[in-house]
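Of the protein chains in this complex, all but one are displayed in their positions.
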Amino acid sequence: MNHDENVIAMTQHHAHVDKVGAKMGMWLFLFTEVLLFGGMFLVYAVYRYQYSEQFHIAAMELNTTIGTINTIILLTSSLTMALSIAYIERNKKSLSILFLSLTILLALIFLVNKYFEWSAKFEHGIYPRSEELLNRPSGQILFFGLYYVMTGLHGLHVVIGIIVLSFMLVFLLKNKITSENYNKLENSGLYWHLVDLIWIFLFPLFYLIQ
Amino acid sequence: MDKQHHKIEISTYIIVWLSLLAFTSITVTIAGISLGKYTLLIALSIAAIKSALVINIFMHIKFDEPIFKAFLALSGATLIIIFVLTFFDIIYR
Partner (left out) sequence: MANGTIALSEKNFYEVSTNKYSGILSWLLTTDHKRIGLMYLVSIMFFFLVGVILGVLMRLELLTPGRTIMSAQEYNSLFTLHGVIMIFLFIIPGIPAAFGNFFLPIQIGARDVAFPRLNLLSYYVYVVGAILALTSLFLPGGPIDTGWTFYIPYSVRTTSNVSLAIFAAFVLGFSSILTGINFVTTVHRLRAPGMTFFKMPLFVWATYATAWIQIIATPVVGITILLVIIERAFGVGIFDPALGGDPILYQHLFWIYSHPAVYIMILPAMGVVSEIIPTFARRTIFGYKAIAMSSLAIAFIGYLVWAHHMFTSGMSDTARWIFSLLTFLVAVPSGVKVFNWVATLYKGSIDPQPPLLWVMTFIFLFSIGGLTGLVLGSLATDIHVHDTYFVVAHFHYVMFGGTGTIFFAAIHYWFPKMFGRMYNKKLAKITIIFFFIGFNMLYFTKFIMGYMGMPRRYYDYLPQFAGLQKISTVGSWILASSIFFMFGYLIYALFKGPKASANPWGGVTLEWQIPSPPPLENFKEIPTITHEPYDFSQLKENNNES
């Protein structure tokens, strides 16, 4: 169908869902997320420029190993997400469900790691308003402030992702997502990949300052 | 606009994933080497490559209608301009 026929079809037979339109809407939403985190990256960039030495010192307290493991976890979850969509595309429902479940599982593991990471920091007395932190130079206060806010906001998006993907899992199980109609899964996948993308940048900026 | 939906091979996804892992190990290794000013640039370049892989293949934009690439370029360009203009202040204070 060409564009014009598509318009008439969509407007007269309301059952026809505009897949491209839905995808467009999701991408536009993703741009808002890019700009939201972009603002935070701008703050990070400015302070890193202004306090580069203190950023280096503070960054040494972050656990590169956990950071790397979490990176691998998210990258793999992007793979499992893509595979879940690929399999429903090929009408392989069970495999699609398997890989979507794996995606959710990996996301949960990511959060568990984050929990341990943050707990360790708290135990060392590094948290907002802590005496330990406030006694340090400004650059370090700013570093850890950004660390908590940026990874925290990212973590919140992981939580939202888990919720959204869980809904998709239910839809898959109930055949509301099928090989004929898997828009929702694709668009949820787009969101999930964005969560991964943000981490791809967070990781070197916080864990790999050497 | 129901054109034939381009299906990406499963193997392609796996290869992309392996590349992502490879780039991750490269960037972690490089971080251990003292490269001074270039460390940040290299780390960000690798992050950019990883992003390009995720966006083009996992997010499928390479095979979608060109308008999506145009939109992405527009948003990305705006973000970069914002960075550049802000740094005209920060650097020259």
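Letters are used for the chains, namely A and B, taken in the order the chains are written, and counting of residues starts over at 1 for each.
FYI, contacts are C-beta pairs under 8 Å (C-beta built on N, C-alpha and C of every residue); 3 or more make two chains touch, one makes a residue touch a chain.
Since we're looking at a predicted model, the values are computed, not measured.
Looking at A:50, A:101 or A:181, which makes contact with the chain not pictured?
In the complete complex, the chain left out is touched by residue A:50.
In the full complex, which bits of subunit B touch the chain not displayed? Write them out.
Residues in contact with the chain left out: 67, 74-75, 78, 81-82, 85-86, 88-93.
Please output the residues of subunit A touching the missing chain, sorted low to high.
Considering the whole complex, subunit A reaches the absent chain at 4-5, 7-8, 10-14, 18, 20-21, 24-25, 28-29, 31-40, 42-43, 46-47, 50-51, 128-129, 134, 137-139, 141-142, 145-146, 148-149, 153.
The rule is short, and it goes like this: only the chains that are shown with their structure count from here on.
Can you check how far apart subunit A and subunit B are, centre to centre, with Cα atoms defining each centre and the answer in Å?
15
Across the complex, what residues on subunit A touch subunit B?
1-3, 6, 19-20, 23-24, 27-28, 31, 34-35, 38, 42, 45-46, 49-50, 64, 68, 71-72, 75-76, 78-79, 81-83, 86, 89-90, 186, 189-190, 193, 196-197, 200-201, 203-205, 208-210
Can you list the residues on subunit B that touch subunit A in the complex?
Those residues of subunit B that touch subunit A are 1-2, 5, 7-8, 10, 13-14, 16-17, 20-21, 24, 27-28, 31-32, 34, 39-40, 43-44, 46-47, 50-51, 54-55, 57-60, 64-65, 67-68, 71-72, 75-76, 78-79, 82-83, 86-87, 90-91.
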